[in-house]
Structures are given as structure tokens and as C-alpha cells.
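Structure in C-alpha cells, see below.
Yeah, one chain of the complex is gone here, protein chain that is, but the others are all in their spots.
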Amino acid sequence: MIRFNNDYSRGAHPKILAALAQTNNESYGGYGIDPWCEKGADAIKKYLDCPEAAVHFLVGGTQVNYTAISAALRPYQSVISADSGHINVHETGAVEHCGHKIQALPAHDGKITSEQIEEEARLYRDSDIQEHITQPKLVYLSFPTEYGTLYSLRELADISRVCREYGLYLFIDGARLGYGLGAAENDVTMKDLARLTDLFYCGGTKCGALFGEALVITNLTLNVNFRSYIKQNGAMLAKGWLLGLQFYALFADGLYFEITKKATELAQQIRRAFAQKGIPPYIESCTNQQFVVLENGQMEQLAEKYVFEFEKKIDATHSCVRFCTNWGTTQEEVDELITDIGKL
Amino acid sequence: MIRFNNDYSRGAHPKILAALAQTNNESYGGYGIDPWCEKGADAIKKYLDCPEAAVHFLVGGTQVNYTAISAALRPYQSVISADSGHINVHETGAVEHCGHKIQALPAHDGKITSEQIEEEARLYRDSDIQEHITQPKLVYLSFPTEYGTLYSLRELADISRVCREYGLYLFIDGARLGYGLGAAENDVTMKDLARLTDLFYCGGTKCGALFGEALVITNLTLNVNFRSYIKQNGAMLAKGWLLGLQFYALFADGLYFEITKKATELAQQIRRAFAQKGIPPYIESCTNQQFVVLENGQMEQLAEKYVFEFEKKIDATHSCVRFCTNWGTTQEEVDELITDIGKL
Amino acid sequence: MIRFNNDYSRGAHPKILAALAQTNNESYGGYGIDPWCEKGADAIKKYLDCPEAAVHFLVGGTQVNYTAISAALRPYQSVISADSGHINVHETGAVEHCGHKIQALPAHDGKITSEQIEEEARLYRDSDIQEHITQPKLVYLSFPTEYGTLYSLRELADISRVCREYGLYLFIDGARLGYGLGAAENDVTMKDLARLTDLFYCGGTKCGALFGEALVITNLTLNVNFRSYIKQNGAMLAKGWLLGLQFYALFADGLYFEITKKATELAQQIRRAFAQKGIPPYIESCTNQQFVVLENGQMEQLAEKYVFEFEKKIDATHSCVRFCTNWGTTQEEVDELITDIGKL
Partner (left out) sequence: MIRFNNDYSRGAHPKILAALAQTNNESYGGYGIDPWCEKGADAIKKYLDCPEAAVHFLVGGTQVNYTAISAALRPYQSVISADSGHINVHETGAVEHCGHKIQALPAHDGKITSEQIEEEARLYRDSDIQEHITQPKLVYLSFPTEYGTLYSLRELADISRVCREYGLYLFIDGARLGYGLGAAENDVTMKDLARLTDLFYCGGTKCGALFGEALVITNLTLNVNFRSYIKQNGAMLAKGWLLGLQFYALFADGLYFEITKKATELAQQIRRAFAQKGIPPYIESCTNQQFVVLENGQMEQLAEKYVFEFEKKIDATHSCVRFCTNWGTTQEEVDELITDIGKL
């Protein structure tokens, strides 16, 4: 079976494992106070235009999301998110468990607009019963979104402008950041993210690392005692250098961008193969996740050789499924899939 | 100015004040362990067919809602509610502050259906990633709803059946219970509520008491150490007898039903007056809240003599407003309003 | 039976009931936005030297405590309290339920010292693993304490100085404030409290009101959107004027001070009666609560006519019990008790 079901089904890029092996006889200070975390942070900051930014390494995405939100908000404040946002649908209510309402806005292609955000912000600002409602204070976006789509630079700039006008923080979940930055249609850079958001993260788990996410905080008011939040939320790895080391390996020479770009290109080959076969996309995605609508027979045929993710039934005879490439996907695996798509 | 803006703008029915005055020289045990709380509970339970039910007296509605939900749910469980439900829109995120997600379903006339609830419950039951999503475990309804509408007995029975089939608790917010029970169109009794729900409450604050809500728990598994939840959530009145006494005064001889029924009838007079004038309802309501769509000029004209609640703009020249009667509203006040509606 | 068991066993001072009766035919705006809340706040502020202070009326003491703490602290911050502090022992973990650790310091006569507080604050300040421990950020004191003792002006000033030096908020629980201010030994005024703390409250429930507590916030950074916290924590009374009205009745002409002072004097008579009989105090208290150590036989004898509160066993033949006067206690009741103490 060849796995196209997700982008966290393989260990780590060989350079990561090599780095772990090379340092295994060394000993380091704990909890992220070590030279590798410094080097990892510096390697990431080379891609930003923000020398004062803080970089924290956490273990997983759900952790980053609720830890950042817990640090940013007061109890009566809420998060604006697409209804399809990961925090709203796949984190077991972790944000609410931390005490905060998510104001879920209807998404189009996994995205929300600056107009939608402004309307929510204005409703609160203009309300004469503010104490009875939650105050939207942070906007959560995913880049790429859960459907593999991207915000354009213009869209992000508009959202950022609204956020600043209304005093909202802008937080971008970059669990799959590499796959988005490397897309042919993408016009957003890490510098843009640093400039337009208050905090965002570069996903490692899905982008070549064994595990780990690098949270970049550019709005330093959000960084006050941030390590206390990390620890309290169970997100501080005792052997923190394991995270710094991996991000150094990924960012020091651009490996992160290279391997995810290749995965995105392979996904586009799959996209074209489906299109040529007349199999419609559920959503047009320019990144590593491809959502298509298969007939049940097609689904069964492909399931004999490939693992892919069932999303939902469309009707009695059709379903939406996801094919996902990752940093470790090979051209051979994709070629085989394309051949088999052709045979459907 | 005559107030029709809400149903909590006046003190208490004179019998309540008289009861407070008569007992003011007595002294009692604290925290709801006193003869009046027993009498108040018994007086309510006469209307139920459920001798083993537990009755707790709390101070306000928001308290009851989040205390009951906090007691009923485990951290990964969520509440199903109409998107217009009070807990979802006007309690400053109190339920989320207690750690629980609200799964807000689109309401029609302030109501949700057994089919909508079943779909949510089924999605969880059939999910193969249950650990990534919250488990809907309690259904919150309002009776009457925030728009003054009522669930029919059939609708409640259907919802109750779905809840039991899927292991969901059914909780009814009866902040305005009296105004609903007394409506001409209503076919639901307190016995029905006790039979069909796991817990519900009889509102006092809006229905003749100075303050206070009577929570009836019929599913006794939810009653285990419930007083601990009341205390922890700041909802245990030190002088608990003040609550028991008021509910005794309201329920011992049916005063509760009588005064709210009258208010509902007065509201129907207002409803008819608007209809005769050709002023459309925003929603057809058979209870004490009337939502109508006024032209701006009409709104200004009425605002000279009456206080009513602005809800939202409909368009450049129309707004939705609420006129609300209460247990203290007089026929004279309503007659005056009707006359003035006639003059619009 | 004559009740000396607590100070919340009677309704309200007759002037409070009269005020409620007089205004019962009026109607008011909801949620504390009404003329009586303004008047009540102004009446209290006459006793302060702090015209910009904010005054909020809440229903009960537990509510005030956790709402204030919830508003003041970030998730990783903790509260310093005497181990005998009400929040630490009798509020069902409400502060922890809001997410905050209580650092309980060993109390002497119900009190903690500026030295103890400074030591805690210094431990955090000097720690090189700050992210692993909670940051003490608020000091909770009770005045009078749970044992009826008082902080002297000097003690409060010292604590206030330490708090300001280390950036800690100082919060005083004044559930029994009147009984302390009126004590012969007391040298603290409301002006002092306003000057030395960041926020404190004047208890109504135990001091003549039917219910209600008046929270005074002098550090206005803590007042930002404070009404959102009140609502979220279920502490916003719909008919808020009921609270403002009561506090106006209590403070407009000094009734609050007069009735509590008398109760404190009556308690001192009881204190002296026990002393003359050779019955030792458990703790020397100059306010309305008297803790004494009775022999079992004495306890049984008094229990025939009086309700008092059992605190704990001292040894096989002795127990600590509490006799408590309140604003409604009469000279006759006390005389009777004194006579019976004499007969022991």
C-alpha cells in the first residue's frame, strides 16, 4: 500500500535523523535553553525582516494553537476563525477548554475575508451590550487552509489592515506552511507573514521534521512570559534541543522550502491527472492536499493499492476524498498513482 | 415613559414583597437548607409527576445555564444549541469559559429540530476520528425561545426521543417559562417538561420574583453533589430562604401561572394591534415578547412615550424592535400603547 | 432557639425592605445601569478619597472573589492567601476552577504578614526557573479575617508597600467590613482601604442588606471591561437596581457603620462574659465573631437554647465553637446569652 492519506505518515527527512545521531552523545541544558534552539531560531529569522522576533519551539500544532490563544486573550475575548478552521473542527474543543469562544465564520474554499472579519469586529464595537457578548480579539487563519487553498498577499494584507484597525491579533497556523510557500500560485513570503501577523508558526511535523512547530512572535507584547504558557500547557519539551536541532537542519540551508516545494509539485501532477480523467476537484488546491470527488467504484479501485483519506459522502454514488503528498513522497509513487488514475 | 423593553424592569409581585416582609424578623439556616426552600420545592413539584425530582434555587439565568452544563459534561463534551440560543449569544461566552464548546445549529424562528440534533449526534457516533472532535452530550433549548416562540409537545417529544436514543441530556432554559405555559397555542405542561427533559428551570426573575430561578433535575445522575457545583459557580445564595420563599409564594397557589398568562394575553393584544395597522411581525410570537418591523418614523413616534428594545436594522428605513409585557404590565398601559399604534 | 451561628441568618434591615417596597412600582433599566446603582456608588465613594474609583455591585462574596481574581490574573499567575482564607477553604475551589493556584501561607490569628508575602514574591523574582512555577500576582486578605481578627493600619500599609514594590495587586475581602471598621481596636478607615489596595469590597449580605456586595476598584487598569467579567461569571443581577438601592440605603446616612458597630459591641459583651467565666477564647477577636473553647458539657447546655457554629474538636472533652452577632442581634438576646454563660 502506498500512503497518500496525510502528510505525517513518515518519520523525518534523513538529514534530521543524521543530525539527531550526530548530537546523541552530547549533553545539553533542558527546556529549550540550549545552543541548538538559538541556532534554529536564528536560521528561521534569516527569512524574516524582524530581528527582534521571538521564536519558540513546541511539539505539536494543537498545542501551539491553544497555547498562543491562551496567552493572547483575556477570559471574555474570543477567536474569529473559518468554520472549517482546524481549531474549530479537529482539536476536540481545545480552545474552548482553555475558556475561549470561537466565532466561526462561514468559509469559502476554506478561507474567510477581511469583510467578514470587519463585520464581526464592528458588531462588537458598535454594540451597546458589549458586556453580554464576547469580544473578538484574535483572528485565526490557516496557511495553507485545511482545504489546501492559499490566501493571496492582497487578501492577507487586507485582513491584517482590518485587524490593526480594530485591535485584533492576527495569528496564522502554518502547520503546512512549506507546502503553501512553495506553490506556483503563491505570492506570500515569510517576510510578509512576519510583517502582517502578530504571530505565526512554521510547521515541522508535516514538513520534514520528526515532530515540532516553530512559533514566531513578532508582536512582542504577546511574548511576555510566553515560556510560562508553554510550560503550563504541557508544550515545553524537556529535551528542547531536539526541536532546535531539527529546525536548524530544515532552515539553515533552505531544506524546508525545497522538500515541501517538491511535494507540492507532485501533488499538482496528481491534480492534473484527475482533471484529465474528468474527475472533478472538490476544491481547487494549489498545494500538497488534493480533494477530489470519486465515484464509489473509483474509490474502491484506488483503495486496493493506495491509502487516502475519506472526507465525506457527496451523494449515494460519490464521495469526497483527499490525496496528500509529503516531503517524502517520491516521483515513482506519484507516477504509479497517475497511471492508475488513468486506468479508472 | 412606559417600559415595554423587557420583562425584568420591575421589582416583584406584591405578594412576594409581602412574604419577604412577614419573614424578615425570623432567622434561618443558610445556603438553601431551610424550611422555605423545602416548601418552595414542594410547591413546584406539585405540578410535576416526579416526586423524586431535585429542585435547586439559584439567583440568575446565566448562572443556572453554565452551572448545569458544567455539572453535566466532561471536558471533551459539547452543547447543542440554536445559534440564537441565549447561551450562544448573550452570556459573554460563559459556557466556553467553563470549557465547553457550543455546537450552534441554524435556528428557524428561534428553534431547532429533532432532525438537526440527530444529524449532529450521528456525525459524532459515526465518526472514526471521535477523539479529534467534541462529543455532543447536552441539548439546550429555550422555552419560550429568545424570539418568543414555543416548541410544541410533539416537537419536544421528538427531540427528547432523539436525545435518549443518542445518550444526550436535554436541558430547557425556562427563564420565561410562565409566559410560554400560559400561551393560547401552548400544549406543553410542566409535567411534560419533567418527563421529557433531564433538567429544566422555572424562571423567577422575569416572572414575578424579585430574582431567582428554580432548577428541576429529574435525571438524578445529574444531581450527584450538585450543590458543590452551585457553590463553586458562585450561585449559592447565603440567605437561600429568600429564594425558596419567593417560589413558594409563586407556586403554592398558582400565582406564577396566573400573572404570566395575563402578561401573555396583553402581549397578544399588542400583536393584534400591530397586525391591524399592517405592521409586520419579525417573527410570529404567541408569548409575551413581540418582535415587529417598524418604519423609522414609527419607531421615533413610539419612542416618545414608550421604552422598547431595538434589535437590529432591517434596511435603511426599517428596524426590528421588541415590545415585551411582564407580570406587572397593566391593561391601561397596553390600551395606551394600542391607541398610539392606531395613530401611527 | 436564638441564632448566634452566623451573620447571614436574617433578612434585611427594615430600611432596606422599606426602600424595596417604595420602589416596587417603578421600572428601571437592567443589569446595573440605573439611577440607584449610581446613587449607591456615590454614597460609598463619599467615604473614600478616590473620586475616580469604580464601584460594581455583585450578588455574593464567592462571586466577587473569583470574578475579581479572574479579571486580575493571567493564566500562569497565582494568588497569595492565608491558609485560613475564605477562598482557600470555603469556596469549593472556585479560584482554582477559574484556573489559578492559591499559594496558601500559614496564618497566625487568621492573618499573614508583609514579610511572608515578600518572601513569596522574592522567591519568584529570584527564581531562574520562573517558567516552571506560578507567578504570585495578587494578595488576598480578609478584613476582618475569617477568625474575626483585624489587620492594623501599620500592617496593611506594610503589605501594601510590599505589593507595590513587587508588582502584586492587593485585594481585600470585606464580606464583614462593617464589623471590622466599627471595632474599638480598629484604626483602619475606608479611605485607607481605597488608598492601600487595588480593589476591595464592602459586604452587604452579612451587614444589613438582603444580599449584595459592593466592589470598589481603585486601580483602574483592573476595571477595563470589568462588566464583561461580571456577566461571564454569572454575577450580573438582571434587576441591578435592587443592589444599588440597598447600598444607597446603607451608606447614604451611615446606617452601614451604625448597625455593624452595634453588633460588634454586643459581641464584645459576649467575649467578656466568656472571659469572666474562665472560658478561653480560641482566638482573641475584637469583631462580631467570637471563637471560644467549650467543654462538651457547656456546649450541650448552651445548645439547648442557642444555635451556634461548631468549628472543630480540640480534644476529647473540648471543642471550638463560634458565636456570631449581626446587625439584627438585640441587646435582649445577648443579655440572655450572657446570663446563661454565667450559669454554666
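Here the chain labels run A, B and C in written order, and each chain numbers its own residues starting at 1.
The criterion applied here is as follows: contacts are C-beta pairs under 8 Å (C-beta built on N, C-alpha and C of every residue); 3 or more make two chains touch, one makes a residue touch a chain.
Small disclaimer: the values here were computed from a predicted structure and weren't measured.
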>> Under the definition given at the start, what are the shown partners of the omitted chain?
In response: A, B, C
>> Using the touch definition from the top, which of C:H132, C:K191 or C:K305 touches the missing chain?
In response: C:H132
> Thinking of the whole complex, not just what is shown, which of A:L156, A:V216, A:A235 or A:V334 touches the missing chain?
Replying inline: A:A235
>> I'm checking contacts with the chain that's been left out. Which of A:C50, A:A157 or A:L210 qualifies?
In response: A:L210
> Per the definition of touch given earlier, which of B:V216, B:I230, B:L250 or B:A273 contacts the omitted chain?
Replying inline: B:I230
>> Counting contacts across the full complex, list the positions on subunit C that touch the omitted chain.
In response: 75-76, 78, 89-93, 96-102, 129, 131-134
>> Residue by residue, what part of subunit A touches the chain that was omitted?
In response: 3, 6, 8-12, 14, 17, 20-21, 23-30, 59-63, 66-67, 91-94, 97, 205-206, 210-211, 228, 231-239, 242, 328
>> Using the document's contact rule, name the residues of subunit B that touch the chain not shown here.
In response: 31, 70-71, 74-76, 99, 130-132, 135, 225, 227-232, 236
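The rule we apply is simple: only the chains that are shown with their structure count from here on.
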>> Can you tell me which chain pair comes out on top for contact count?
In response: B-C
> Just how far, in Å, is the C-alpha centre of subunit C from the one of subunit A?
Replying inline: 50
> Using mean CA coordinates as chain centres, what's the subunit A-subunit B distance in Å?
Replying inline: 42
>> What's the distance between the Cα centroids of subunit B and subunit C, rounded to whole Å?
In response: 33
> Residues of subunit A that touch two or more other chains: which are they?
Replying inline: 75-76, 99, 131-132
